[in-house]
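Shown here: the complex without one of its protein chains, the others still in place.
What follows is chain A.
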């Protein structure tokens, strides 16, 4: 193993640890809620292993318990996960050099923190190596599975996540990721527009659409604000709509 590879693995594992700390309560919570809502532990584990998107998994098991039509459950999970379309478009410039199967694996593992960490590494001018990406991805994926099973076994022993203060960890973690991008162009107007858009959309449209609508508000602001430097003469059009 070259020193560079060793360095990549160490960096990825270290970042994965921070992700697992903040996501762990939700892995356990998902397992517990899933079993509580009538899934078997094996089914909960299958869901964590294949869907692998925490928020949408919680929405899914919530709907299972309400005997909602299957297609509506699938559509709801799709809606919650729609933001990943934006991730996979935005990350394209960093992972073009992946081989086809590396892309197939890479996109499967593409969760919020993995996307954010990849963008940050790309911003720093470091090439995204597949080893780094895979180690970071698996260092979250494997614990997520283990925690789901653990939550399913513990069931309701955990009780109320608010009582032990773990419900705030994920929002704080995401806030930390947002702050990590504050050197990017138009960061503040984008954040303000997304925040306002998501809060308004939550109020007037409802969950989970507030995520996509709020994100589109921020992205539209970035697309419409004046571009810096020599690109100012580019065609204006309405490129955001095509992205949606």
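Just so we're on the same page, a contact is a pair of C-beta atoms (placed from the backbone, for glycine too) under 8 Å apart; a residue touches a chain by one contact, two chains touch by 3 or more; residues count from 1.
Everything below uses one rule, namely that contacts and distances are computed from a predicted model.
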Write down which listed name, "AzlD family protein", "Polysulfide reductase, NrfD", "Dihydroorotate dehydrogenase" or "Ethanolamine ammonia-lyase small subunit", is the UniProt protein name of the chain that is not shown. "AzlD family protein"
With the missing chain put back, one of A:3, A:70 or A:125 would touch it. Which one? A:70
Of A:90, A:131 or A:146, the residue that touches the missing chain is A:90
Touching the unshown chain, chain A contributes residues 18, 21-22, 39-40, 42-43, 46-47, 50-53, 55-56, 60, 64, 70, 73-74, 77-78, 81-92, 95-96, 103-104, 107-108, 110, 112, 115-116, 119, 162-163, 165-182, 184-187, 190-191, 193-199, 202, 210-211, 214-225, 227, 231, 234-237, 239-240, 242-243
